[in-house]
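This report refers to the structure that appears directly beneath it.
Missing here: one protein chain of the complex. Every other protein chain is in place.
Going in written order, the chains are labelled A, B and C, and every chain counts its residues from 1.
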Amino acid sequence: MFTTTITPRFGDVDALGHINNTVLPVWFETARNPFFRIFQPDLKIDKKTWSLILAHIDFDFLQELTIECDVEIRSSVSRVGSKSFTTLHEAWQNGKLCVRGEAVLVHYDFNIKQTTPIPEHIKAQLSEHLV
Amino acid sequence: MFTTTITPRFGDVDALGHINNTVLPVWFETARNPFFRIFQPDLKIDKKTWSLILAHIDFDFLQELTIECDVEIRSSVSRVGSKSFTTLHEAWQNGKLCVRGEAVLVHYDFNIKQTTPIPEHIKAQLSEHLV
Amino acid sequence: MFTTTITPRFGDVDALGHINNTVLPVWFETARNPFFRIFQPDLKIDKKTWSLILAHIDFDFLQELTIECDVEIRSSVSRVGSKSFTTLHEAWQNGKLCVRGEAVLVHYDFNIKQTTPIPEHIKAQLSEHLV
Partner (left out) sequence: MFTTTITPRFGDVDALGHINNTVLPVWFETARNPFFRIFQPDLKIDKKTWSLILAHIDFDFLQELTIECDVEIRSSVSRVGSKSFTTLHEAWQNGKLCVRGEAVLVHYDFNIKQTTPIPEHIKAQLSEHLV
C-alpha cells in the first residue's frame, strides 16, 4: 500500500460545503505516481518510453469530505492481469473512509500502438501491493 | 437526450497528447446542468433547496480525445428509481464514441439529512430522457 | 475580438456561492484557442512545430460570477511586440464585466530553445484584434 497525503484547498469545496466529486479523480491520479514509477522510475512522460494508458476509473462517494483537515489516500493493487492491472484508492479523513475507487491501467506500446504483456519483474512488484 | 458542446483547451491535453482522464468528470458534470434544472430551474445552489447528492461516477475510456475539434456530450437517463436516478454520458468526437460513463444521483433533503422520494412529476420528466 | 461562450458547472462554484478564482485561468486559456490557431491552424500541439510559451497571466476580479447563466469571454490583443504579444480577456455575465485579465505569450522555438521574432504576416493577423 502507498499513502499520499493531500491538503484540500478553498476551491475544492463546492457550494454545498463539501469537496466536489471532480476533485477525487485528480487526487487519485496523484496517488498513482508510485505505481507509475514502477514502470518509469524517473516519471519522465514521453511516448517513446511511457507504457500505460487508462481504460477505466470509478468512484463511490461514501461520506462527505471537508476542507478542515488533511486527506489520506491509501492505494493498493486489486488485480494484476497479463496486459493490465487495477489500482484501488481510498480517501480517508478523520478516521472515516469517504471515497473508494478503482482505475484500470493497460500496458501499451505507443510506438506500435498495441497492448503488450507486463514484464514478469514488474508484475512481481505490483503484486507486492495486492489486496 | 441533452447535448452539450465542449471546446477542449490547451491544458486539457496531457503529456501523451490526448485529453487527460480527469477532464471528463468535469465535462460530464457540466452536462448534468439540464438534469439539475429539472429539480432546481434557476440552478441556484443552496442547501435549503438543493436536493441532490452524488453517490457514484464511472468512466470507460474507449478512444483518445484530442484538442483539435469540439466534443459533443450526449446525456440521457439510464435508470429512474424511487430515491435516486442514473445519468448516462457519452463524449463523441469526429463521429466516434470516445468516453462513456454514468453518474448515480440521490434525492436528498439537506435540512433533515435524509434521502427522500423523487416526486412523481420529476420522475416523469427524467423518464422522458430514459434510454 | 473573439468571443467564447462558457457554461459554468456545479463544481466551479465554491463554498461562498460564486465561481472560484482558479476557474478563470482555465476559461481564459480556452478563449486563447483562436489566437493559437493563428500560429498553428490545426491546433496540433507538438514541440517540433508549436511556437508559443506563456510568460505571465493576471486576473482582476471585479464582480461575482454565478452558475445561473452562461459567461461570455471577449478576447482581444492589447500589445504586439517583436517576439511576444499580450492577449486581453474579459468575462461578462448578465451585461456586467466580472473578470478582466491579460496573458503574455512569447514566440519560442523549442528546437533551439530560444525566443524568435513573430513573422510579419502573423503580427498583421494579431493586430486585427488590437484594442
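What we mean here is this: a contact is a pair of C-beta atoms (placed from the backbone, for glycine too) under 8 Å apart; a residue touches a chain by one contact, two chains touch by 3 or more.
Source: prediction; values computed, not measured.
Chemist: Using the definition of touch stated at the top, determine which of C:Asp42, C:Asp58, C:Asp109 or C:Glu128 touches the missing chain.
Modeler: If we include the chain that is not displayed, C:Asp58 is the one touching it.
Chemist: Mind pulling the chain A residues that touch the left-out chain?
Modeler: 4, 7, 9-11, 13, 17, 26, 29-30, 32-33, 36, 42-46, 67-68
Chemist: By the contact definition given up top, give the residues of chain C that touch the hidden chain.
Modeler: Residues in contact with the chain left out: 14-17, 21-22, 25-26, 29, 45-47, 50, 53-61, 110.
Chemist: Touching the missing chain, which residues of chain B?
Modeler: Residues in contact with the chain left out: 10-11, 13-15, 17, 20-23, 67.
To be clear about the criterion, only the chains that are shown with their structure count from here on.
Chemist: Can you work out the whole-Å distance between the CA centroids of chain A and chain C?
Modeler: The mean C-alpha positions of chain A and chain C differ by 32 Å.
Chemist: Taking the mean of the C-alpha atoms as each chain's centre, how many Å separate chain B from chain C?
Modeler: Their C-alpha centroids are separated by 27 Å.
Chemist: By the touch rule stated above, which residues of chain C touch at least two different other chains?
Modeler: Those would be 10-11, 13, 17, 67.
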